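Before any comments, here is the structure.
On to chain A.
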Amino acid sequence: MQRRKLLGAASLLAVLATLGLAPVIAQQEPMVFGLITPLSPPGETALGQLAKRGAEIGVEYINEKGGVLGRKVALSIHDSAGKNEQGVAAYRRLVSSEKAVAVFGFIHSGVNIAVNEVAKEMGVPTMGTQTGASDVTAKKYDIAFRTHAVDAPRAATWLGWIQKNKWKRVTVIAETTDYGIGLAKETEKQSKEKNLGLEIQTIMFDRTTTDLLPQLLQVKAFKPDAIVNVGVGQPLDLMITQAHTAGLLPGAQMVTSYDAPARPQFWQLHGDKGVGISFVAFYSPKSELSDLGKEFAKRYQAKFNEPPVYAALNGFANAIVFADAIKKANSTEPKAMIKALEEGSFTGWSTTPVTFPRAEGALWHNWSPPLMVLHYTAKDQTPATAEVAYVLAQ
Partner candidate 1 sequence: MSAGLTGGVGAFVEWRRVAAVLAMAAPPLLALPLFVSEFTAHVLAISAYYVILAASWNMLAGFTGQFSLAQHGFAALGAYTSGLLVYHLQTPLWVSIPGGVLTTALGGLLLGLLVLKMRTIYLSIATWAFAETLRITLSAAYEFTRGDLGLSVPSLYGHVRPVVYYYTFLAVAALCLLFIHVMLKSPIGYFMRAVRDDPMRAQSLAVDITRVKLFAFVASSAMAGLGGALYAHYVLTLTPSIVDFSEMARIIVMVVIGGLGSFIAPIIGAPPVYALNTWLAAWGEWSMVAFAAIVIGLMRAYPAGLAGLISAVWGRRRSGKSFL
Partner candidate 2 sequence: MSGPLLEAEGVTKRFGGLVANDAVTITVAPGEVRGLIGPNGAGKTTFVNMLTGFETLDAGSIRLGGAALTGLPANQIAARGLVRTFQVARVFSNMSVRENLLIPFLAAGSPGGVREGQAKAADLLATGTLEHLAEEPASVLSGGQRMLLQACAGFMIPAVRLYVLDEPFAGINPVVKDALIALIEHENKSNGRAFLIVSHEMAIVRRLCPRVTVMIQGRVAAEGTLDEVARRPEVVQAYLGSAAA
């Protein structure tokens, strides 16, 4: 008993001592890239893990190709748990103690925005891996970059798809998160601005909702031609299942707002009910991956036994782009890196070159991947065999 208590006390001391010593560990040799991503609840852990997988492969790849400026790159992973302060603490630790030169992996807009406020003072650039709120870049901070299809092009994608099919009645059913709110508003705004003559029903729901039937019954009463499914994770799948129950599917067209159906679990989750689903995707047989992207896809497949999806692709590309920017700037000095990022054109996972122009609003320092709508016409299709229903003009 007594011994156990001593042991307990000793281990606690050890923990505290290590914490104090952490700054000492940061040595000259490897160049540190920081990853701040949600890996425990209440964060969006699934996306966090995907981003982490991508980033790990990215750093591996960079090191195989000889590292950056003659130095190896080390990836330092920090769990943000989706909490702003925890993200800020991680950034401070990365920059002040671990001397990280680039930080990415953000999934939650709140964390990204909070970190940018500190980054603005500390200087090391950040890259939003999958953060949707416009404030992430719209504040026009020098250090703020992002590789994500933000609300405007995303909404434009399904509105284009809807227009192409001459549908008139549209339901947007979205969760009350940064992601859902932004897209719902953007869809209404664009429809109005472009005078598409659509009748839009918008339904919002809390993302912890486990039963969407009440909402879907309202949708059914509205008799829409197309349904835009703006859920992330469980609500997205729940909506597909329950739309079948409610008798909405098959019948109406449903498009999911991101490429969840590209994941191999999709067919496991939905079976026959997955047929007929459309989804926003970022590459397809028509719009090829870059060579780098193909290389990544190969490695990812080998490592995890499934094709990579968007969050992983972006996590990977963020690492590559930062490495290339440092090479281009020939320095890890933040100002030089930022200049390189702004002026350069980089190769990411897609055939579209990656650029970060000083553009207006949310598009400041923002690279948007190519966007399209894919449509599953048969069971067990993959994004490679799915029908390309619509491609957004770049």
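Candidates were picked such that all candidates are chains of the complex that A comes from, given by their letters.
Following the convention adopted for this analysis, contacts are C-beta pairs under 8 Å (C-beta built on N, C-alpha and C of every residue); 3 or more make two chains touch, one makes a residue touch a chain; residues count from 1.
Keep in mind that this is a model prediction, so the values were computed, not measured.
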Chain A in this complex - touching candidate among 1 or 2: 1
Complex contacts: residues of chain A adjacent to candidate 1: 4-5, 8, 12, 15-16, 18-20, 22-23, 39-42, 45, 48-49, 52, 76-86, 88-90, 92-93, 95-97, 108-110, 113-114, 117-118, 121, 133, 135, 139, 176-179, 181-182, 204, 206, 208
